[in-house]
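All protein chains of the complex are present and in place, except for one that has been dropped.
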Amino acid sequence: MRFGVVIFPGSNCDHDCIHVLRNVLAQDVVELWHGDSLLDDVDCVVLPGGFAYGDYLRAGAVAATSPIMPSVKSFAASGKPVLGICNGFQVLLEAGLLPGAMLRNQSLQFRCRQVLMSVESTKTPFTWNLREGQILQMPVAHGEGNYFAPKDLLDDIERQVVFRYAEDANPNGSARFIAGVCNKAGNVVGLMPHPERASEAILGSTDGRLIFEAVIEYVTSRSRVPALPRSRAEALR
Amino acid sequence: MRTLSPSTLSPEAVGLTRSEYDEIVRRLGRDPTPLELKLFGVMWSEHCGYKHSKLTLQSLPSSAPHLLQGPGENAGVIDIGDGWAVAFKMESHNHPSAVDPYNGAATGIGGIIRDILSMGARPIALVDSLRFGPLTDPKSRRIATGIVAGIAAYGNCVGVPTVAGEILCDPGYRDNPLVNVACLGLLRHNRIARSRAAGPGNPVLYAGARTGRDGIGGAAFASEELHEASEHEDRASVQIGDPLAGKLLIEATLEALGTGDVVALQDMGAAGLTCATSEMSARGGVGMIIDLDRVPLRETSMRADEIFRSESQERMLLVVRSGSENRISSIFRRWGLQAAVIGYVTADRELRVEYRDSPVVSLPPYALAEAPAYRPAACEPPELAEQWIMPDVLPTVDPGSALMSLLRGSDVAAKRAVFEQYDHMVQIRTVVPPGGAGAAVLRIHESPPKAVAITVDGNGRLCALDPYRGAKLAVAEAAANLACVGAEPLGVTDCLNFGNPEDPEVFWTFRQAVMGITDACRALQIPVVGGNVSFYNESPEGLVPPTPVVAMVGLVRDVAQIATQSFKTEGDVVVLLGSSAPDLAASYFLELIHGLSRGRPTDVDLTTHASILAAVREAIVSGLVRSAHDCSDGGIAVALAESAIAGRVGVAVTLPYDHRAEVALFGEAPSRVVVSVSPDRLPDLQILAANHGGIELVVLGRIGGSRLSIAGPDARPMIDLSIEEMSDAYESLREVFS
Partner (left out) sequence: MTTVRVVITLKPGVLDAQGQAVRQGLHALGYEGVSEVRVGKHIEITMPDEASVDEISAMCDRFLANPLIEEWKIETDALPSRRPS
């Protein structure tokens, strides 16, 4: 299948995502320039980590206004899978594709460390073949990953929580330990931890690969498998 | 055309002496204009001109078969095989960080990254060596946390991981912290870029951020002692970094270099355009004509000397093939950066600068770029030998509580609270992260299964007591750190931090340290590929401890064959390789526990050292040992504790010694490595040690349980501590940094 990795000025995990998708998982990858608007026939869009536009107003805020974003929005509206990692997650929040907002880490410091998180929802193309409650290990590296939403919104989106930091492992003060959420349809997922940093054994964990492999299988088997596991119909509801 | 009118400025006003002024007149054949004199002021400052150090530095070994670029360029470049090479360089940013810790440290990171970029390499790692006053002191804490935050802010955003470093504290650094940062870059052999301007008629292209009034005269500022009011007065000299522009500049420059149309390039760092234009033309034996009206400005009404000397960050100067300027410019603009042709290369070896249609500078580039060289007077500090006398008796201390204090001590304690603030994983190369071993290991996925290792070492405590031996020990320690991950040393870059070189005692100390590095690098056959000298590190409180710092880069041939310091498997045998006698002289134990900075550091025997490191490397590469950790600050007790803490597993050992208990536990000696090996492979390790010139090997004990217990030869326990309580003590810096 073909992934499109969006490159914003200041993205710095773009090469890492491309390396994992192309060299580790043997997929087609196209680079999508923030200043362009076409999505060039891709099956899945990845917004990588980094500091798009320096995160200068708020993390992801300026990037959310870049020319490529309207195409990302219509791509998402068509039900195709979109993944935002770290800064990519922040961009999706700022663009209104995902609910909530990010505050600075409670420690006011950047945190780079391995964390454990649990899979909370399998109703997304990135988690459909994982187990609910499955524990994944991958690193976080961010200064603004303290997920926030007012209480009623948090209650509303409870079913949209895709990943939660394991107990005692909340690296940033996130509301309800939220590490990743999806949209109502489930096809747009954002998470703060970095699956591309946990996709090769030499780097200490291969759990991140599960997320990429899930979407690859979801996309490539769609034509052959008439009824995908329980998640698919629900994911698109 | 108006002619250039002679100076009305005094040489002293720009930091030069009367005889330097005479030298300028001799080189130019006339008096310089005021603007020209200001340019000489910055270019002949110690920071840019190395005038008090360059003759001494000539002794450093700078050749090796695998060296592709030695000193004299923006960074050294070393072959790592299969068409790939690494570039690396270390720089200091001490004075700016003293005045403004956050911005000073941040721009230090930006600057060193662009030195590596100037060689055509993609920056892949940063390491830093930091010195602060005691972290119990509020001012030192403020400086320390500010510097760490500045490194994090720039390094994290620019997308270059900070993978290793050291933090040492001493009251001598209270008002003058040290910020030494090194950057490592990766490149293909055939893509090495250089700074030699060439090809008359080729356009000179300015690229990057706009020019403002940042850091005017910053280079000269770095060459003065800090005085009382510096903290408030000198704000104008501190540049502000923009890591986003720094990141865009990396991508745009590498893309521009990929066209093959870039003839030469250099970072506009210290002394800005002045330095870049004069050095690039001097190195190429050509001239340049520069029109300052074409320089993209951030502020209006800047004077010619301000534009030409500005130290605004994130700017590069390129010479490109004639006809390619529009194509190259459009690459930079696509990345959202400025690009402007500001002049041309000329054949006549004259640097001509014009502003508002009038000539403002006209002189031979070498005249500016090659500062005079001095051999200052040197004199051994008379009281040095007195400090080598050790006290006859030391008060008795409980070994267990001494170990706990050492683990808590800022020089030994875990730096986790610091490196978790740095993105140490971006670029997904970091196989051994900070804290995992004495050196970081970065895989080179472009050329598997290779990896490179990098470490940084320096010790002001040892150098204050004996600069020659202390500097030698820094090199020896760096080499040991590389060996303990299984890497062969490739090269060294150094940063030499001292006081005022015109003080004969300071200069003697500097010269001894350079001699120490020279002898150690020659003996270990490691070239010094470049580096930096930072003089005038003093404050009203006095001199900083003499602090030579070395960053050493090594090659790992197969990333699967490495070791870390953590104990891995219960039942494994713990072995000490090397037999040099531990000594409390100049030790961290003596300083921290007894408050004494005394004794003469050991003169490391480099032949023995080299054979032990070769044995350790072979044991790792052949998969014999499962962990390796050299004994450094705090002696064997700290080494054992660190390996146990990292592995979250206990160990029980017996130290067969014939010294006093604290000497055996906490005494320091180079060339001692603690390794762990599975019991069935022990005979193989013994054979390996014998084959390496009969290295002494002592079986100390076994891994297991959840306590560190160390017994003496009579089997009486000296230390018995739980891993948990040691871990808590070891994480003491959390209180300071998080």
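When the chains are written out, they are named A and B in that same order, and each has its own residue count from 1.
Following the convention adopted for this analysis, a contact is a pair of C-beta atoms (placed from the backbone, for glycine too) under 8 Å apart; a residue touches a chain by one contact, two chains touch by 3 or more.
All of these numbers come straight from a predicted model, not from anything done at the bench.
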{"item": "Touching partners, among the displayed chains, of the absent chain", "value": "A"}
{"item": "Contacting the left-out chain in the complete assembly, out of A:I7, A:V72 or A:A101", "value": "A:A101"}
{"item": "Options A:L136, A:A149 or A:V215, residue touching the unrepresented chain", "value": "A:A149"}
{"item": "Residues from subunit A at the interface with the omitted partner, ascending", "value": "57-58, 61, 65, 94, 100-101, 103-108, 146, 148-150, 173"}
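Here, only the chains that are shown with their structure count from here on.
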{"item": "CA centroid of subunit A to CA centroid of subunit B, Å", "value": "37"}
{"item": "Contact set on subunit A toward subunit B in their complex", "value": "9-10, 12-13, 15-16, 19-20, 23, 35, 49-51, 53-56, 107, 109-113, 139, 141, 143, 194, 196-197, 200, 202-203"}
{"item": "Touching residues (chain side subunit B, partner subunit A) in the complex", "value": "149, 152, 156-159, 242-244, 247-248, 334-336, 419-428, 430-431, 443, 445, 559-560, 738"}
